[in-house]
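Below you will find the structure I want to go over with you.
All protein chains but one are shown at their positions in the complex.
For chain A:
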């Protein structure tokens, strides 16, 4: 079994197969077997000799079901799959720019994208062409099946093994799709089965689940419960909601926000200390984004947006990250502020953050009060526990500033502590280099805090649901 953490490559094979069938009577007993027959035909197709894999942006073509043939002589079944890389033309026309700072980390496995093709010039038989006409009234069903298979492998894995694995994955996915189609069909109404990939904790690794399109997560609770049992996943946090789907390293986020800029930093090397970090994925929200000029007053709002983005991307909520106006309106709605608050540039603090999280997301939070900034250095245990159990970003407000704490490095013995801070006061563009180089996301010591000011921390709690 390949452990995903060690994997160097993800081979991803995509293709839209057309599902078509003719039903005489969609509500009749025959229809199920007609549908199954169509799926059976598709499965035969993908295990036939005529299936070809093409590696995107390369001249490589592989016939996986013919004792492995490839269009490139040097790539044989025994080749290490890493050898494929030399044939792929990358978009940036060369090796990636190496980062200047030595404390930048590797960005994860390389994704090799492949597409599915069929050879039509290798007919299995030689039947002369004929025209078959059926003149009974039928329901003609057509539906795209968006096949998407992914396999995590190490660089020395044989190419043949990868291809065989992908063919098996195609077969299995078609079987899963058939199950979903049959389960959610009502007469002649069919829902498109959509595959989602999830990166589960070891040993499961990268798995794929097929969900029916259009059925919201809330109605798929029972399916998730079964899967949680099957993969022995904790029953109190989501792993398999659509929002939890694995984000492939080569895919850009369409909304343009940076995700987890902190992973590009190396934590400080403190003797005897342990690392406690935010779990999962958040987006970096800061001043001036979304054409809102909140320079000087919006820092707590931005920290709150970062927290909301975390709950959305972990699958707890489906609502979008709220705007400043929506945040203000929520506070008016709970009676915390007067109506004229909406549209103003008034600051908010941890208590307001807690109120909004409750009102808009149904999330409860704990408030931690610190009477002096210097005391924060003694809160190592609480923060460590928080990141271990809840793992949510923490909003901290005090003095005249608000920040987000994403983690701590803390030694239980010596009490030494460092804080991983995400600073919402950044006014520039989504430039990872600048943000990490200039410390807008960075590790700070206890001296970072105003030693005399008092601070309130808002620690959001994960809802217990899957």
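Keep in mind that, in the parts below, contacts are C-beta pairs under 8 Å (C-beta built on N, C-alpha and C of every residue); 3 or more make two chains touch, one makes a residue touch a chain; residues count from 1.
Criterion: contacts and distances are computed from a predicted model.
Enquirer: Can you pick, from "Protein odr-4 homolog", "Glucosidase 2 subunit beta", "Cytoplasmic tRNA 2-thiolation protein 1" or "ER membrane protein complex subunit 2", the UniProt name of the chain not shown?
Expert: Of "Protein odr-4 homolog", "Glucosidase 2 subunit beta", "Cytoplasmic tRNA 2-thiolation protein 1" or "ER membrane protein complex subunit 2", the absent chain's UniProt record names it "Protein odr-4 homolog".
Enquirer: Considering the complete complex, identify which of A:175, A:192 or A:401 is in touch with the unshown chain.
Expert: Reading the full complex, the residue touching the unseen chain is A:192.
Enquirer: Using the touch definition up top, pick the residue from A:214, A:339 or A:445 that touches the left-out chain.
Expert: Considering all chains, including the one not shown, the answer is A:214.
Enquirer: Where the complex has a chain not shown, which of A:144, A:201 or A:399 is the residue touching it?
Expert: Of the listed residues, the one touching the omitted chain is A:144.
Enquirer: Based on the whole complex, identify which of A:55, A:116 or A:180 touches the chain you can't see.
Expert: A:116
Enquirer: Considering the entire assembly, which residues of chain A contact the chain that has been omitted?
Expert: On the side of chain A, residues 15-20, 22, 26, 52, 54, 59, 61, 66-67, 71, 115-144, 146, 188-192, 213-214 touch the unshown chain.
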